[in-house]
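Down below is the structure, laid out as structure tokens.
The complex appears here without one of its protein chains, the remainder shown in place.
Order of writing sets the chain letters: A and B. Residues in each chain are counted from 1.
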Amino acid sequence: MSATTKKIEAKRAELAPVISNFLFHTPEGPKEEQKEYVELKITIRDYLKDKQFRRVVSEVLFDLQKDVSGSTRERLFKLYQELGLHEDAYKKLNSWQWHKIAKGILQLSKMNVKDAYHIIKRFVNDRRSVVRKQAELATVSLRTEGIEYVLDSTRFAISEWQQLKLIEVLGNKEGYRPPEFKDWLISSNKDVVLFALRLIKHYNQIGAEAAITTLVKHKNDTIKAAAVNCIIDFNFHSALPTMKRVFWKSNNDVKIAILNAFAEMGTPSDLFFLEDVSKNEKNFLVASKAQSAMNRIQPDAVLPSKDLIDVEEVPVVESSTKEDTELDFLSLLDIAVIYEEVLPAEQASIEFSEVEVYDVVTVTEETVESYYENHLNPEKGLDAANAHTMSTQEKMDIYIHMTQEERINLLLELKESSKPQDIKFLEFIAEKEDHSEIRYKAFRILQGLEKNENQHVNGGVDTPAVTETNETDYTVVDYDTIYKPEDSVFYPLFNYGDRTGKVVLVKEAGKIGTDKEVVFLNHLLETETDKVLLTAVKEALDRLQPKPSDTGKDESETVNLDSIRNLEVIVDVETLDEHNSEEKEEADQRLPLELLFLNESLEDENPNQEEEIEQLFSFEIAPEYFKDDYNKLVS
Amino acid sequence: MDSKSLILAEDDVMLASLLKYRLEKEGFSVTLCQDGKKVKEELEAQLPDLIVSDIMMPYFSGIELTDYLRNQLNSQIPIILISAASNDENVVSAFELGANDFISKPVSPSELLVRVKRELIRKR
């Protein structure tokens, strides 16, 4: 400790009993004490003529003010003014040196000199930042309406530290009732808006839902991000659609904040949006955030989170180079399209691992597009609605960014003029749209379309059955004779789910099922009575079974998308199977992650099922799997 | 009436002397310690009737002091802690370790006095 600090310490120690005496003096005490008090008062008055002494006393009182509360504190304030020390502080306000002004303001506000309010508030827009900051704090501290004054009139930025300090000052006010801070959300000062958001959060003013949701559309990204964070705190579910709309127009910070919001509040209906983000987002951090959000909504949707220690011990799985398995699986499906013939799955997956990920996506889009152009009756002509002229992918992209109203209008139009080439698109809507009404509309149009289509190709047969209308090497047999409904992996699970669980299961079966599932679903179609469930079963069957329109043409370089999908799954599902052959065990042990979506419906599971479930989820990804990508990204 | 002895552990000179003044005025005999280490020495010499200690102190925090008193010395002397950090974590761990009362900075001397008296009555 240096000499000066020591000297000050000594002086303080000397003054301490004197000040204590002043503060705790009561007129009722014994005579001796009264006398002492009066004498002290006279001596101190004399001493106070010395400027140096005044400074030390005012510093001591100032320091003490921080540590005491209650009546002692009030007495301290009174003593400060009684000794005339506030006059010195006032004088400082007229100085030309910024640090003196600031010091004066600080003293006046800390010693609670209420009369100083009107003088101090003039400094709120002072050019010198330190003066300004002190003035803001003092204004807020001295009067209840101070915060309103500052928010209304400040033209300068308010740093985070300053915001915290201001909130702290407000917090020190006894019985303080804050105004509705949403009034300042429309301020033209960016920092006032941010500060207001923080205040709303701090005071838990939940009435600001609409205003905050609107801020998500603010052109300033910082405000956007702050608004989103506020929404997360307050759990404003109503803001989710707005956030989806602004997502692609936001910077990475905002994107991550939005994804956090979905992780906190999202429902399975938002999974598509997140999947879309994880696929199309170029930024690694954002894309992986989307995946982790998916995981949050549906645990184990994407990445199994395993203890690093365990993972390290797992042998390297040579399957793919991508950072995300979900993505990987989907792209495997897509890549399959470009193969000239159906490869045995084990072989195929090895091949895929060597394909550059983003290249694959581009190839896939083109392929899918040309695929549709080739196969979906272009001779029928395109009418005015521009929807028909675009590729499914393009349509999807536009659709995602449409408002609900626009979506409804589009569907109304499509209802009148839909063409078979819209099937994929409509299926996409029917499956992924959050809004149930729109989903239903899409579904109805689809039903109509598919009915026509089936009649057209199959000559009036409208039961979606497997038909031998093509020449692919995919031999179609009557599966009902080979498999029993019990053979499906979904069968045992199905019996333990509740209604929603069952619907989810059926949907999943539709997405990733094999022929076994077709049998299983057909069985359900016969036995189930629940309408909702039946609709889902039909949908699933439609998905599973090669549609006539899909298999209509037999160009050799294209392969049925659905059959590939099925094939891929067959292998994986069989790997699961305990009775599988030696050969199959050698196949890639990884499970399709889609299966893991099932998790949700398995929550109230019968203990007997545990083993199977465990097996379902027991897959791992070797750390090497991610390493490369990460290193690439970093370097 | 013999005066109750009290250890006041507080590193801020001004506040310490103020509190000491207030407590002495009420007839307590107060030993002032500027850091935790001195408290420890003091405790080894003689146990007081009550301890008032700041949580944030050089060398030996108030929480550690509580721990030391209860678990090492096996003493049940009332402890009142003072701290600027009125965060839950500190309060909870202080109470878990056996602190009797807690008062947060800024301190109201009269409040402290009431609490000190209450603890002494309880002790009896």
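Basically, a contact is a pair of C-beta atoms (placed from the backbone, for glycine too) under 8 Å apart; a residue touches a chain by one contact, two chains touch by 3 or more.
Definition applied: contacts and distances are computed from a predicted model.
Asker: Would you kindly match the missing chain to its UniProt protein name, picking from "Dihydroorotase", "Amino acid/amide ABC transporter membrane protein 2, HAAT family", "SufE family protein" or "Glycosyl transferase family 2"?
Answerer: UniProt lists the chain that is not shown as "Glycosyl transferase family 2".
Asker: Of the residues A:Lys165, A:His237, A:Lys279 or A:Arg439, which one touches the chain left out of the display?
Answerer: Checking each option in A:Lys165, A:His237, A:Lys279 or A:Arg439, the one touching the absent chain turns out to be A:Lys165.
Asker: Out of B:Val39, B:Val52, B:Ile82 or B:Leu97, which touches the unshown chain?
Answerer: B:Leu97
Asker: If the missing chain were put back, which residues of subunit A would it touch?
Answerer: On the subunit A side, contact with the omitted chain comes from 1-4, 66, 98-99, 102-103, 106, 130, 134, 157-162, 164-165, 167-168, 171, 191, 202, 285, 305-309, 311-312, 323, 621-623, 625-627, 630-631, 634.
Asker: Counting contacts across the full complex, list the positions on subunit B that touch the omitted chain.
Answerer: Residues 35-37, 56, 58-61, 63-64, 67, 84-87, 89, 92-93, 96-97 of subunit B touch the chain absent from view.
Following the convention adopted for this analysis, only the chains that are shown with their structure count from here on.
Asker: Which stretch or stretches of subunit A touch subunit B in the complex?
Answerer: 9, 12-13, 16-17, 19-21, 23-24, 60, 63-73
Asker: Could you list, by residue number, the parts of subunit B that touch subunit A in their complex?
Answerer: Residues 12-15, 17-18, 21-22, 25, 105-111 of subunit B touch subunit A in their complex.
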